Structures are given as C-alpha cells and as structure tokens.
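Omission of a single protein chain aside, the complex is shown with its protein chains in their original locations.
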Amino acid sequence: MNLERNVVKSDPDDARTWRQQIYEVVFEADTPAGVLFDVILLVAIVLSVMVIMLESVESIRHEYGTLLVGAEWFFTALFTVEYVVRIACVPRPLRYVFSFYGIVDLLAILPTYLIALPIMTDAETQRLTTIRALRLLRAFRIFKLAHMLSEAEALRDAIWAARAKIAVFLSFVVISVVIVGSAMHLIEGGRLDDDGQTMSNGFGSIPESMYWAVVTMTTVGYGDVSPTTALGKALAACMMLLGYCMIIVPTGIVSAEFAQAAKKNMTVRVCDNCMAEGHEADARYCKYCGTML
Amino acid sequence: MNLERNVVKSDPDDARTWRQQIYEVVFEADTPAGVLFDVILLVAIVLSVMVIMLESVESIRHEYGTLLVGAEWFFTALFTVEYVVRIACVPRPLRYVFSFYGIVDLLAILPTYLIALPIMTDAETQRLTTIRALRLLRAFRIFKLAHMLSEAEALRDAIWAARAKIAVFLSFVVISVVIVGSAMHLIEGGRLDDDGQTMSNGFGSIPESMYWAVVTMTTVGYGDVSPTTALGKALAACMMLLGYCMIIVPTGIVSAEFAQAAKKNMTVRVCDNCMAEGHEADARYCKYCGTML
Amino acid sequence: MNLERNVVKSDPDDARTWRQQIYEVVFEADTPAGVLFDVILLVAIVLSVMVIMLESVESIRHEYGTLLVGAEWFFTALFTVEYVVRIACVPRPLRYVFSFYGIVDLLAILPTYLIALPIMTDAETQRLTTIRALRLLRAFRIFKLAHMLSEAEALRDAIWAARAKIAVFLSFVVISVVIVGSAMHLIEGGRLDDDGQTMSNGFGSIPESMYWAVVTMTTVGYGDVSPTTALGKALAACMMLLGYCMIIVPTGIVSAEFAQAAKKNMTVRVCDNCMAEGHEADARYCKYCGTML
Partner (left out) sequence: MNLERNVVKSDPDDARTWRQQIYEVVFEADTPAGVLFDVILLVAIVLSVMVIMLESVESIRHEYGTLLVGAEWFFTALFTVEYVVRIACVPRPLRYVFSFYGIVDLLAILPTYLIALPIMTDAETQRLTTIRALRLLRAFRIFKLAHMLSEAEALRDAIWAARAKIAVFLSFVVISVVIVGSAMHLIEGGRLDDDGQTMSNGFGSIPESMYWAVVTMTTVGYGDVSPTTALGKALAACMMLLGYCMIIVPTGIVSAEFAQAAKKNMTVRVCDNCMAEGHEADARYCKYCGTML
C-alpha cells in the first residue's frame, strides 16, 4: 500500500491542487470526505458482490435476471469511474496500474465488459463469475484507515518474524500427509473386486489417500472416505490425535511472538524522579509522578 | 448492568426502606437473602427451560402434556411476580423496562400469555417456543456477583481492545469464503445432467458453495457436500489447511492481550525498604518486608 | 492424594517397620523398589484393560475366550492382593477405603467376583464391563512421582484460578446451544409429511436440535443431521464461525494464567554482588556470579 503514501507535493497551480484534493478523498482517509468516500465504496463493493452471488442462483436468475444485470452494469460503471479517477489523480499512474490494487480494480470491471462482447459463450460467462468475485479483494482498500493499517502491518510483521518456525511446521504437515497417505493407500486401498478391477473406496491411489489424510489431519472429517480395516482405523486414530495436538505448537509460537511484540512497545527508561520503569515508547512524561522524562 | 448500580439513597421513610430492602435482595447479591434469591431464580430458569425443551418432544408432549402446561404456567406466574417486583422496587422503572434485561424479562413471560389468547394458531405457538427459550438469557442476571461481573467485564474489555485486529481477521475469513466458494462453484458446480438441467450437487450456486466453504474452513466438515473432481479436492485441501492454521493468529493476539492485561495489575512501585518491585495495584504494604508503601 | 503424604512415623518395633517398608514401596516412589512396583503395576493395569477390550470383540471372544477369562482372573487376583496390602500397611485404612483411589481400586476387582456369582445374567455382565474399565483410572496412581504430582497440581491450580472466567465461558456455550438449537428447531423442524406426521429429520424437537448445535459448535460435524433450508444453512454458518472463534477466548485466558504462574517462580530478589534479578524461588546462590543470596 505504499501507493497511498506517495507524497503529492502541494502546488499552487489550480489543476495540481484539484488533483491533490481528489487524491486526498480517494486514497486517504484523514478527511471526512475521504472517510465518506471509503464508506460508500465499501457499501458498493458489498452490494455488487451480493449481486454476483444472487446471479448464480438459478431460480433468482430466472425471476430477477434483468434487474440483476442492470445492477451489475450500474456497479461496473461506478467502479470504472472510480478507476479512471484514481489513474487521473495519482502522481505515477503506471505504478498504480501495475500494483496489486490496480490489477484488482481492473479485473473488477473488465469481465462485465468482456461479457458484452458477442464472442463470449455461456461457459466463459461462468468463469468470469469468479473474476467478478475479486471485487471483494477491493474491500481491503477500505482498511486504509491509519490505525487499521498499523494493525494489519503488525500482524504481517509478527507472522513474518516467525516464518522460519512456521516453515518447519508446514513441512512437517506435508511430510505427515505424504507418509500417512501412502501408508493408508497400502492398508486400505488396492483391493480388487470380483472383476479384478481396483475398487474405488477412496484409497485407490496415493493422491486420493493424501486427500483423506488432509481431511483427517485438519479435523474436518467429511466422512466421504474413511478407513474400514482395524489397522487402518488404528493408524487413522493416530493421525487424528496428531492433527488435534499439532496445532498447539504454532499457536504457542505465535502467542509468544505477539507477547514479545507487545512488550517492545515499552521502553526501559527509568524516571529520574520516582524511579519508575515501564513507560510507553511514546511517553513524554512519567505517568506516575508527572516529571518529564 | 448499570441498572444494578443505581444508588438507592437510604431513607428513613418506611416505604422507601421497604423498597430498598427488596432492591437489595432482588438486584444485589451482597446479602445472604440476595444470594438465595439468585440461586432460586437460577434454578427456576433452568427448570423452565427444561420444560420448554421437553414440550418440544412429541412423545413426551402426548404423555405429559397437561403436566408440562401446568409447570409452564407456574413458572410464568413466578417470573411475572418477579418482573412486577423489579419494576416496583427500582428507582427508575422505565429505564429498567427498556434495558436489555427488562426486555428479556418481558419476553420471558409474554409468550405464555399470548398463547392463551384464542387467536393463536399452532404455527405461531411454535414461534413462541423460541421466544420462551430466551428465558435462558436471564441466566446472565445470575452473574451479578461482583467478582463475576468483573471477570465478564475484563473479558469484554480485552476483546474490545483487540477489536481492530479481530475485524481484520474476520474480513479475511469472509473474503476467503467468498473467493474459494466462487472458485469451487466454477470447478465443481454447473454440471449439466442428461436433461440439460443443472445437477444439484451442493455447488450449484455461489451461496451454496460459500456454505460448503464455511463448513470446511471451520473444520466442521459435515460431508453432505464434498468435492469430487481432482482440482476441487486440491483446492478443498488448501482451504482446510488454511482454516486449520488460521485460528492460530487471533489466538496469539488474544493471548498476548490477556497477558498484557494481567501484567497491568502490577504497579512498578518500588518498596523503599527492600527495593522490591512487583506489588499489586491494591497493595498497601510491601509483601516482602511489610513496610508500608 | 493426601493419602500418600500420611506420615508413617518410624518405629523401632519390627511389625511397624515392616509396615513402613511396605508403605514406602507401595505408596511412595522415592526408592528403586517403589519405582519398580509402580512400573509393574502400570504394565499390569494396561494389560488388564487390553484384556477387557479384547473380550468385547465377539470374534476374539469365541476363539480365545477361555484364555481371556484366565487372564482376567489372574489380574483380579493380583489387584486383590495389592488392595489388601494397601489396606494393611496404611496408617488409617478407613480413610484409604473411602478415598477416591480406594473406591477405584475396589471397583477394579469387585466386578469379576460379582460375575462369578450365579445370579448374574449376560446383560449385567456387560454393565460390569464398564466398571472393569475403571481399572484404567488406577493409572493416575502411577503419577505418584513427586515432580509429576507437582505438574498435575500446577495444572489443576492454574485451571482452578481461572474458574470464574471459565464458568462464564461455559455458560455462554450452553446458552448459545439452547438458543440456536431452538431456532433451528423452528426453521428446519416441525415439517409435516404427507401423512401429517412430523418427519424425523433431526430437528424434530429442541433436544435433538441442541444435539445438532453441540455437534456443529464443537466443529465435530458428523453430518448425520444437517440443515437443508437456506435460512437454516445461514444460521448454521453463523454457528460454525462462532464455535470456530469461541475457542480463542479461553485459550488466551489460560495461556495468560500459565505465563503468570511461570513468572511467579521467579523472585524479585536482587543479588548484592552483581545486581542481577530473576532468580528462581528456590535459588540459594546467584546463578550469575555465585554469591550466596
């Protein structure tokens, strides 16, 4: 989101000031107009996604099809105007266009235009449904609000700091899934039925067994595939306990990381007057006796 | 629960003292009579809810119907008396009537009276079953006990303090559900059977797919709807691992918040005599050497 | 487990010393003989439970029935001897007999004797299967080892310390299950089929719906009962997200409690020589410079 931090130099020239004003409203959220813009945009995004959802339900499409298409074009027009305005008022348009949010904004309006082209068939319209759902990614833009940004960045930093441990954990998950999946394939799969063909009981190949292993390890447990032999059930029970317990380790790691990050907000400065520690990093005066630090 | 904190000024006048006494018993839990009242009320609430539950079972309703209806009227009468008493002894009745607990108390007795009215049909009686279940909300009143209140308030404050991070987390959940739901709708759904109609396999529309996504991401995994194609299974596996791992982040955040809150109960006061730190906020004397702080 | 801490006064009298020696072996785990006794007992408990498990499998019972019955009597005899020895060597026998472990030990041997009585029928033998399974409760006795005891006690203390917050949490779970269960009963249940009878689809009564609510909220998700209407699915999705997120709060609470407990093991004593803090509560010498504290 560095885009939003682009410094738009104040300039007495009228056109630049106009651009600067629009920029503040559209990209920043410090002014009431900026916040209002963000709120309207958020509502529009949520409504447009609901339109996409309703369109996918056959019964609703038959009854309200025209209304939904109209709403779809309304939102597309709205987002197109917003896209053009963003390009117009940002200092470096190309940088925005190729940034993550620029691409998301473009993908949000493009499908509807492509559908209008006569070369689109029905199946391709369905595929564009997903792309239209990307509009919701624009919702992240809403969290431009300064303190929200710092929250998401703090989250991202804390997870990034623990990335080595998390990588070890994820590798362990993948390895367990492969090993146990292969074992279950051998124990439960490969049964031949009367015709000599391999019965399809969900463990017929290693990828299928790995799918079962993931379903079981994450404790989702659909039940569409489950072991039937005693040995298979025993191994499955071990897998379940492993998945059940395994979440403890990364949770403990991340908790400790967050606790450490929270503590770093405190300095170790000692107040000269009252010998008190534990002042926040941004404290100017000792909060216990009022003396200046 | 500010209601309970209404200061009822002590007044030598007999009627006011009577009201004050009743108030202490009904709303406060400092006196033995107050605690006894709360215990009796809690038992009555639990029993009345069990009556509602048993009434909904058809076999029990046929056998014990009259007994249950009698019990229902008994409890309704009991709660009506309690409601009248509360209104009578509280300083500002209107404030109680329109507070959360006032409305809950009213809804707890109203349905039984409405059922007695001859205009009620059978279906509407069912709807009132839910409203009668709201009696259980009154159980929160039981936690009037001071230290319990502080516990629930501490919980509420800690969660409120982390609301920004939790909002980011919840948004991420919603966005994932929409994106993956739409993707699964495209991968698994929209299959036409021999008649040209869309088969209903649980992925026929985006809302249906989103329901599957929530079931999978929260690791509930009913199994009533599950992917059948290889690509669908692969995406489902990613979704499961995401849901399995995603709970780590907010847990770490909340753990750190609680740890911080727990530490803030300690001051950084240093005892003049023994140079010891770590005294509780309400400590008058140093717990290590007994000197007054 | 205060029983194990009964001080058996040393006594020069031979009979008392004999009793004291046996006591040390059976109840304590400080001596090699005591540890060996505990290990043998643990192995015997595990094996006897496996005998019970194998007996319940019909095919195994038909083939190895006599062998299993013989093993069962062997273990019963072994545990009977142990029970008698315990009563014989403990200072206050009645106190042991009526303690938790005394009752468990008795229940562990009683069923086998009762089965031998000719008045027992087959169904009652099954019931005794459960009682025999209580033998496994005796496994807790194994954790007599001092540091293990302190671990389990530390766990128990930490959970007891947070009991108020946990009670609030559990109440919230129960209230949610009742409210959502009743709501789903109204939305999904009570459908009449062609004969006018209520269809049994799992939501036919409030207790049934509450069972579904528990299955869903704990993210177990059997799938034997699941919502079919759109509104029901929407409410179910909310329930799942609630159950998914709700585990965060008590986890954070307990994590903070354990962190606090861990810190309390450190005193705030300051070493006179090197000004170092952070010494363990049981430290005699400063671990940084060796000076006596």
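The letters A, B and C name the chains in turn, as written, and every chain counts its residues from 1.
We adopt the following convention: a contact is a pair of C-beta atoms (placed from the backbone, for glycine too) under 8 Å apart; a residue touches a chain by one contact, two chains touch by 3 or more.
In this text the structure is predicted, and so the values were computed from the model without any measurement.
Every visible chain touched by the undisplayed chain in the complete complex is listed here: A, B, C.
If you put the hidden chain back, the residue from C:Thr76, C:Thr112 or C:Ser255 that touches it is C:Ser255.
Among A:Arg19, A:Arg61 or A:Lys233, the one in contact with the hidden chain is A:Lys233.
The chain that is not drawn here is touched, among residues B:Gly34, B:Pro111 or B:Gly223, by B:Gly223.
In the full complex, chain A makes contact with the omitted chain through residues 164-165, 167-168, 171, 174-175, 178-179, 182-183, 185-186, 190, 198, 204-208, 210, 216, 219-223, 226, 230, 233-234, 236-237, 240-241, 243-245, 247-249, 251-253, 255-257, 259-260, 268, 270. Where chain C meets the chain that is not shown, the touching residues are 49, 52-54, 56-58, 126-127, 129-130, 133-134, 136-137, 139-140, 143, 147-148, 151-152, 154-155, 158-159, 173, 207, 210-211, 214-215, 217-224, 243, 247, 250-251, 254-255, 257-259, 261-262, 275-278, 288. On the side of chain B, touch with the chain left out of the figure occurs at residues 219-223, 251, 255, 259.
Everything below uses one rule, namely that only the chains that are shown with their structure count from here on.
Contacts between chains leave no pair untouched here, as each chain touches all the others.
For the copy pair chain A and chain B, the superposing rotation over Cα atoms measures out at 90 degrees to the nearest 5.
Chain A and chain C have centres, each the mean of its CA atoms, that are 40 Å apart.
Separation between the centroids of chain B and chain C, computed from CA atoms only, is 28 Å. The multi-chain contact residues of chain C, meaning those touching 2 or more other chains, are 219-223, 251, 255, 259.
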